[in-house]
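A single protein chain has been omitted from the complex, and every remaining protein chain is retained in its original position.
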Amino acid sequence: MLSVTQERSVIPKLKQEVMKKMVEQGVRIDGRGLNDYRKLSISVGVVKTADGSSLVTLGNTKVIAGVKVEVGKPFEDTPDEGALIVNLEIAPTASPDVEPGPPDENAIEIARVVDRTIRHSGFLDFKTLSIVSGKHAWFLWVDVYVLNHDGNLVDASTIAAVTALMNTALPKVELDPSGNIIKIDKSSRAPLTLNTDKLPLTITHIKMGNILLIDPTRDEEDLSDGTYIVGVAGGNVVAIQKVMGAFTRDEINYMINNSTNQYARLKDLIINAMRNPSTELKL
Amino acid sequence: MDGEVVAPGDVVGTAEEYLPGENVEVDSEGKLRAQVMGIVIRDNKEHIISIKPIKNNGLLKMNDIVYGKVVALPNDRVIIVKIISVDNNGNKVSLKDDVTGIIPPAQLFNGKANSAGELVGIGDIIRARVISRGPPYTLTLRDAQLGVVYARCPRCGHVLRWRSGELLQCPNCGAVVRRKVSLIEYWG
Partner (left out) sequence: MGKQPPVPLLINGRRSDGRLPNEHRPVRMEVGVINNAEGSALVAYGNTVILAAVYGPREVPQKHLELPDKAILRVRYHMAPFSTSEGRKSPTPSRREIEISKVIRMALEPVVILERFPRTTIDVYIEVLQADGSTRVTGITAASLALADAGIPMRDLLVGVSIGKVSGTIVVDLNQLEDQYGEGDMPFAIMYGRGLITLMQADGEWTPGEIGQAIEMAFKAAEQIYRLQKDTLKSKYVESSISLLT
């Protein structure tokens, strides 16, 4: 499978010039500063058929994540651990240029960045997913669906995946003395054990000319010269993905530091929102 | 230093000394950098520095003489050609990859042609000249030396022989076919 240079959406010249001029003066066309996120809202438990779910709205970007849990056989090299599998699809509802079909390289890349960010964060101890060592463990399937695409799919998807995990409860498993499963009781559940001090988040920067800004809209992404994603958990970096463009060492230093600063703010916002979240599936 | 071999990114001078010529660019610090593997050429009179590439890319150039097979005649106005080889001082050099040529109506003929099908047939091999940077390349047949160099009988498939002027004849069934034949070569 070849990775091929893609045509970028064309933004009318006049709008391009206005956007670039404004950014040079430190403001954006939607009124935000360069270092501001759009309005974030989170509802959890919105999909009753899932074992955990979350609907995240970031500006006009809408992402839904559903978690399905299954009992599986642990991998040989990690007999006392469960597993996490993150998939992402950009639904054809998301924008006029999305063709239905299997995930393309962009969707695969986002899913893998979200996956790595959660995996290395310490947020989820994979040992807590073990049922019987070497025999049974929980597999967490996280499916992220992008419903409307207005930029920064990665940050929205990470928030959706993480809050869907916070909403996930594992069914009770009854075992016989030799460790065989007698019954999986879906009516009696216990929430996942998660360390919210290590809540994993991604912070996406784009570059326009020499200016760096966060949480880009789709138009800003189409105008950008570079994209750089930092996954943060606690005070540390747990994932990096340079997506597009070329960056100097100074730019990278700035983005790493700015990401850890943004992280603290964003994390508080999410923890607060999760105290009393809406559970309504309302777009 | 003239004639020195350089690699992409090599600094070959500064913007104060020279103007960037072919395959040279100025970086943000005013250094002139080579863009290709090649040999440094300094024009000290005009103060231009350029790089002569060691390798020619496989693309065709303006005014190249090419040979190609007619593959389609959309609307009977345009000729689509699959270019097979390029003339290099009388030698026909085969191309590695498929290259498409397009002959628009205005490039068919010096006179007025009613249809492309009156000048060439599908399957003919033609000699044409490149008049654009491509691909796809725009070709012209507007020269007596350009035109069909090989064609088969539309009725029985035998290779047509040149009879006179713009007429080709089938040695098998005797059919006479009109083509815009190249005046300097015909392979039949």
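The first chain written gets the first letter, and so on, giving A and B; residue counts start at 1 in each chain.
Everything that follows uses one rule, which is that a contact is a pair of C-beta atoms (placed from the backbone, for glycine too) under 8 Å apart; a residue touches a chain by one contact, two chains touch by 3 or more.
Note that the coordinates shown come from a computational prediction; the quantities given were computed from them, not determined experimentally.
Within the complete assembly, A:Arg116 is the residue of A:Arg116, A:His136, A:His149 or A:Lys267 that touches the hidden chain. Within the complete assembly, B:Asn23 is the residue of B:Asn23, B:Ser50, B:Gln107 or B:Ser182 that touches the hidden chain. For the chain missing from the display, the contacting residue among A:Ser187, A:Asn210 or A:Thr248 is A:Thr248, taking the whole complex into account.
Take chain A: the residues that touch the chain left off the picture are 1-5, 7, 77-78, 80-81, 105-106, 108-109, 111-112, 116, 119-122, 126-127, 228, 231, 233, 235-249, 252-253, 256-257, 260. Those residues of chain B that touch the chain absent from the view are 5-11, 23, 25, 27, 33, 35-38, 53-59, 96-100, 134-136.
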